[in-house]
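A protein chain is absent from this complex, but the other protein chains hold their places.
Chain nomenclature is as follows: A and B, assigned in order of appearance, with residue numbering initiated at 1 for each chain independently.
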Amino acid sequence: MSTRASTLAGRVMSAPSIIALFLWMIVPLGMTIYFSFLRYNLLSPGMEEWIGFVNYKFFLTDHAFFASLANTLILVGSVLVMTVIGGILLGLMLDQPIFGRGILRILVISPFFIMPTVNALVWKNLLMNPVSGFFAWISTSLGLQPIDWFTHAPLTAIIIMVAWQWLPFATLILLTALQSLDRDQKEAAQMDGAGPVSIFFYITLPHLSRAITVVILIETIFLLSVFAEIFVTTGGGPGLSTTNIAFLVYTQALLQYDVGGASAGGIVAVILANIVAIFLVRLIGKNLDA
Amino acid sequence: MGAIRLENVKKTFGNIDVIPGVDLEINDGEFVVFVGPSGCGKSTLLRLIAGLEDVTAGKILINDVDMVNESPAKRGLSMVFQSYALYPHMTVYNNIAFGLKMAGEPKAVIDEKVRNAAGILNLTDYLERRPGALSGGQRQRVAIGRAIVRNPAAFLFDEPLSNLDASLRVNMRLEITGLHQELKTTMIYVTHDQVEAMTMADKIVVLQAGRVEQVGKPMDLYAKPANKFVAGFIGSPKMNFIEGDYARARNCACVGVRPEHLLLSTEQGEIAATVKIAEHLGAETYLHVNADNIGPMTVRATGEVPLSGNDRVWLTPDPERIHRFDASGNAISN
């Protein structure tokens, strides 16, 4: 199809999307970088001046940055561990013959479609409320003291609700990968005398490794930007205990109107995300050739 | 009317000369087969004629009009693809009618032409089916039907039989030949199968590495191959090539003898050999032998020959039908 006319048509027809995305991402990113070198506060307009790396110095030496960086890493790490392990187990479970498997699958996948604000408020009130939440009832029924999640373990509470939301994603992808596993391979291993446990570790798990990598990378990208769950439940508190980088940048920009500082924070967030993105893009790029 | 002339047609992809420069004359109503091993550029040449690829240089004249800068639709050609390329979401009827609809023909004309083509191709009962519900041979017919209705200047076939099983292939071969006799339209047919080329073509174009090795009638190529490549490519089993002293004695670098032009004897002859494997086909027998001082050779004998491994035989080439080649592989006329 490589006639000049069709190549030209290809260029013309892909241009609008490319230009639109360029305007949407690259131009604002350039502006963010520019702002990050300015003293620029919306409360004192007209006072903008070039201050070099001062914003970065402030942002990176602020204890709020270290707290939120730690929170971000804990949040991302914990959710990843929970969803990948949970996803493998649920995937294996759903890969077996079950009565009503189709419906069961739909139930397990449902949390992914719940909007983050609903997710957060349902968990915070209906389930995790220390007085009349469902978990409090379970605790008291077992003779335990109900946990006041959002006072004593706010970050854990956020981690649990985010993990619940992303568990279906991991499950669905790992289940898809499991179903693409060649039956002959498993049967050959059975003929070779491998038991279920050896089959899992020598055949199933290696087969899943690519899917697991994809889950980890994509979830990381989204989890680095968790926002709404924090916004509607804790507002980053108490103190800084549930503030992640995304939320910290938001408070600096839209609550403190510190454009320069927020921009520096935004760039830090971009750099963090890019560390993951590079691996993901490589992985997908390889897949594109195949 | 469909006379096609290629003048110094070139195609390069990046730095690679796929077609270094081809001149070719195709007369109106001729059935021309492009044949050659895979990667020889035969499909590319066909796509250049179709307009699906741009030529790098040269002219493609259809009825004496240079079409190099015209879109495929304007060239008045129709093509049958190797994969058939039927529109899976349309019925057979609509598949055949699509080109006519695109040309803006009135409904009644479309209907008449589609039903006419379906009649020729035995598709009348299947017009409301979708391609997915058809057998391989039927899909092939739909693809041909789609080509016929547009009354093209020429039909282009890109390895159209390679997805069919062996017995169906023989049938379709006959059908396409029959169709050509009926329509008398120019056809250009690409294949890697020399049997298809020999059986169907009025004129064969043998290609290798983008170059035309020889153009001619099937029997001319068989009887007078221009070089070793054509000699080896046309004819089955392949021609035997003998080099060394045997060739030097005959003033050439290489002597070629077809397996069917070797006289077989169990008593005496020019070349002594030992049978390695004998393939008994009933009507004929292929002997794979190891000739003394020469090496492996193939002999084709008519009828059943009661020979088997390790038997000694003698071979005598028919002196009227040996081919001689010089050091660069070109034929030396006898």
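The working rule: contacts are C-beta pairs under 8 Å (C-beta built on N, C-alpha and C of every residue); 3 or more make two chains touch, one makes a residue touch a chain.
Basically, contacts and distances are computed from a predicted model.
J.: Match the chain absent from this complex view to the correct UniProt protein name in "Hydrogenase", "Tricarboxylic transport membrane protein", "Mannitol ABC transporter permease" or "Extracellular solute-binding protein".
T.: Matching "Hydrogenase", "Tricarboxylic transport membrane protein", "Mannitol ABC transporter permease" or "Extracellular solute-binding protein" to the record, the invisible chain is "Mannitol ABC transporter permease".
J.: Please identify which residue in B:M1, B:M102, B:L174 or B:L263 touches the non-displayed chain.
T.: B:M102
J.: Could I get the residues of chain B that touch the absent chain, sorted low to high?
T.: Given the touch definition above, chain B has residues 50, 52, 71-73, 77-79, 81-83, 85-89, 98-99, 102-103, 146, 150 touching the missing chain.
J.: Which residue numbers on chain A touch the omitted chain?
T.: 1-2, 6-7, 9-14, 16-18, 20-21, 24-29, 31-32, 35, 90, 92-100, 104-123, 125-127, 129, 131-132, 134, 136-137, 140-141, 164, 167-169, 172-173, 176-177, 180, 183, 186, 196, 199-200, 204, 210-211, 214, 218, 221, 224-225, 227-228, 231-233, 245-246, 249-250, 253-254, 259, 262-263, 265-267, 269-270, 272-274, 276-277, 280-281, 283-285, 287-289
In this section, only the chains that are shown with their structure count from here on.
J.: Starting from the mean Cα coordinates of chain A and chain B, work out the distance between those two points in Å.
T.: For chain A versus chain B, the centre distance works out to 58 Å.
J.: Sort out for me which residues of chain A touch chain B in the complex.
T.: Touching chain B: residues 1-5 of chain A.
J.: How about chain B: which of its residues touch chain A in the complex?
T.: Chain B reaches chain A through residues 51-54, 71.
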